[in-house]
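A single protein chain has been removed from this complex, and every other one stays in its place.
Now for subunit A:
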Amino acid sequence: MSLAVIAGGIMIAFGALAAGIGNGILFSRYLEGIARQPEAQGKLFGQAMITLGLVEALPIISIAFGILVLFGVI
């Protein structure tokens, strides 16, 4: 087993960790919002999904580079 496998594993793990924390904060606030104002659910859902796409970007970049390192491409 080479060091690249460990490096790729660490990159993927931290990406997953960061995505978990970010999405947790995002959706907890989203649920708080609809608990306070249930009629705003339709509006908030679209906004939450857009923010999900923005938040997910950096962890997924780390995961993609982790995959590249893991398979020995770079």
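Simple rule for what comes next: contacts are C-beta pairs under 8 Å (C-beta built on N, C-alpha and C of every residue); 3 or more make two chains touch, one makes a residue touch a chain; residues count from 1.
Basically, contacts and distances are computed from a predicted model.
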Among "Teichoic acid D-alanyltransferase", "ATP synthase subunit a", "Rod shape-determining protein MreD" or "Carbon-monoxide dehydrogenase medium subunit", UniProt-listed name of the chain not shown: "ATP synthase subunit a"
Taking the full complex into account, find the residue in A:3, A:35 or A:73 that is in contact with the omitted chain. A:73
Interface with the unshown chain - residue positions in subunit A: 49-50, 52-54, 56-57, 60-61, 63-65, 67, 71-73
